[in-house]
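Before any comments, here is the structure.
Only a single protein chain was left out; the remaining protein chains are all shown in position.
Labels A and B are assigned to the chains in the order they are written; within every chain, residues are numbered from 1.
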Amino acid sequence: MKILKYMLIFVPISFVAEFLHAPSYIMFILAALSIIPLAGLMGEGTEEISHYSGPKIGGFLNGTFGNATELIISFFALKQGLFDVVKASIAGSVIGNILLVLGLSMLAGGLKHKTQTFNKKVVEVSSSMLLFAVVGLCVPALFTHTVDQSLLNTRYEGLSVIVAIIMFAIYVLSLVFSFYTHKDIYSINVEEEGTAKWSLKKAITVLVVATVLIAIESEFLVGGIESVTHSLGLSEFFVGIILIPIIGNAAEHSTAIVMALKNKMDVAMEIAIGSSLQIILFVAPVLVFISLLFTPMSIVFNEFELIALIVAILIANRVSNDGESNWLEGVQLLAVYVIIAASFFIL
Amino acid sequence: MKILKYMLIFVPISFVAEFLHAPSYIMFILAALSIIPLAGLMGEGTEEISHYSGPKIGGFLNGTFGNATELIISFFALKQGLFDVVKASIAGSVIGNILLVLGLSMLAGGLKHKTQTFNKKVVEVSSSMLLFAVVGLCVPALFTHTVDQSLLNTRYEGLSVIVAIIMFAIYVLSLVFSFYTHKDIYSINVEEEGTAKWSLKKAITVLVVATVLIAIESEFLVGGIESVTHSLGLSEFFVGIILIPIIGNAAEHSTAIVMALKNKMDVAMEIAIGSSLQIILFVAPVLVFISLLFTPMSIVFNEFELIALIVAILIANRVSNDGESNWLEGVQLLAVYVIIAASFFIL
Partner (left out) sequence: MKILKYMLIFVPISFVAEFLHAPSYIMFILAALSIIPLAGLMGEGTEEISHYSGPKIGGFLNGTFGNATELIISFFALKQGLFDVVKASIAGSVIGNILLVLGLSMLAGGLKHKTQTFNKKVVEVSSSMLLFAVVGLCVPALFTHTVDQSLLNTRYEGLSVIVAIIMFAIYVLSLVFSFYTHKDIYSINVEEEGTAKWSLKKAITVLVVATVLIAIESEFLVGGIESVTHSLGLSEFFVGIILIPIIGNAAEHSTAIVMALKNKMDVAMEIAIGSSLQIILFVAPVLVFISLLFTPMSIVFNEFELIALIVAILIANRVSNDGESNWLEGVQLLAVYVIIAASFFIL
């Protein structure tokens, strides 16, 4: 994706703009445009390192750094106390991965290849995990919304920490599952990796520099959220659930679409569903743990997030069940995403 | 279905009754008994025309006229401002198709053929589409029910128009899918069609006359709704969600059951699921567009309709997933329908 490389020009531009005290909504836009190629660079760096580290550590690195951008942005939002933005971006990442990324992949791939088939077995393992993970994550929220709110206070955070510990434990166990007890299921993907283009030193340097720059740009981005909500008339919730996930995951998304065009629908689906899983099992609990250092954050989603999450997993399960995809299925996923986004915009 | 032909006697009876100023609940009953055979005649006329027009235009005609009765009844209800009846009948058609029609088909077919199998592939395409369509249609309603109602006013209709445009676009795209890019999936059904029994002229005449008569009877029917709710103690909601869908779809329903008895379970399921799809992707948006000429109608379903719709698609997905049906499955679908209808009756 060469266009991503050219977008790196926004990194120095954003630094100049910050130096010139540009208005914060301009900083938000520039930071967004910088983070997209930096996240791509980070992904490339991680993949190069995995050629040297072997598939096991490589898989772990890919899993962990795959959502590093998301994690860094959320970290700064958390530090600023923007809990609603953080929670919305967790839900928004899952929705975006399932509806937007899978939708675009199926549309692009389906227009080129008519009907695309994928290995149901592999995708079903992930989509089952996603169902269980989303259900586990949502249960406390579902219960709390039906309870008289005044009865609850500090208990919220206690329950969130328990859920976060369980989710994180499942994340660790799923690594054990993938890399030790059931590694044969995933063996197909491992073979496709090819050879390294960069030296290990270059790869590590790129990774470190990209991470640092993403951190800086994330601070610009988060600093501009309040201003954007005023200037552009968007709600904080809309920024969190629609914009931030698109910014944080754009690089990953483009990879999924490229894979769909290459008729590797399995890989495209694994990226979309796998990335959603990592958000729920890794990013969300880590953010809860980090929040204990500042002000404890509960992962109790609001009704909108719950509905959107439940819609997303129902669709993910249906889609994976099928074993096939075509352009019309892609259009329908995108239609649901557009309707959800339009509802959030209007409400 | 010869019995349908004999029921045409209610058409002249209803005209005489109207001439004699019969009470409007009598007109409601006579109109209902007239519409059932007229809808059957309309279906027959459409099918005959499709023998002359070739499968492409024929498929389109079948799709469009298949729910014409529903559309005409709803048109007059809309004109009278009976929005709740219109919305209830949209939801009721989907529920009736999935639970009542499929239930009766599986029961009747299962008693005769023990275990009936159907082509999972074809049915899964439709039931996936149904899931996405219902979800898309329900998302605005789900969101609005969780929002403080006073915050919303004209925005409702704006969102409904967006959803209607998206649904209608998917309807057009699904025709492109069925008749151009993926026509081979549906080729099996096309072959079974046989030859024309009527001349083209006769077919067109029948279609036109049936449509005109249905329009007149629909006006009688809608005119009697208010009176029925008073005389028989039924709620408008019950009339909309249970009675009108049964009246509007009875002819189609009998075809599905006949197909199930002939052990063509695929066709029976396609009728039930396909008809539900057309209601959501074609009838509902067209009604929203027409309503803009009078008073704009929002397609925000109430909680009862939402629950019933979600139940119906969950069951449709489960049933299609199976690849098999038997009489007990039919009994269970009917049981869920009876429980829903009883709840609506009591509440």
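Just so it is clear, a contact is a pair of C-beta atoms (placed from the backbone, for glycine too) under 8 Å apart; a residue touches a chain by one contact, two chains touch by 3 or more.
Computed from a prediction, not measured in an experiment: that's the story for all the values here.
K.L.:
Identify the residue among A:Ile57, A:Leu173, A:Leu200 or A:Leu292 that touches the chain left out of the display.
P.N.:
Within the whole complex, the residue contacting the unshown chain is A:Leu173.
K.L.:
Looking at the full complex, which residue from A:Phe132, A:Phe179 or A:Phe289 touches the chain that isn't shown here?
P.N.:
The missing chain is touched by A:Phe132.
K.L.:
Would you indicate which residue among A:Tyr6, A:Phe143 or A:Phe294 is in contact with the undisplayed chain?
P.N.:
The one listed residue touching the chain not shown is A:Phe143.
K.L.:
Need a quick check: the contact residues on subunit B for the chain that isn't drawn.
P.N.:
Subunit B touches the missing chain through residues 114-115, 303-304, 307, 311, 314-315, 318-319, 321-322, 324, 326-329, 331-333, 335-336, 338-340, 342-344, 346-347.
K.L.:
Which positions on subunit A touch the chain that was left off?
P.N.:
121, 124, 128-129, 131-133, 135-136, 139-140, 142-144, 146-147, 152, 155, 158-159, 162-163, 166, 169-170, 173-174, 177, 181-182, 317, 321
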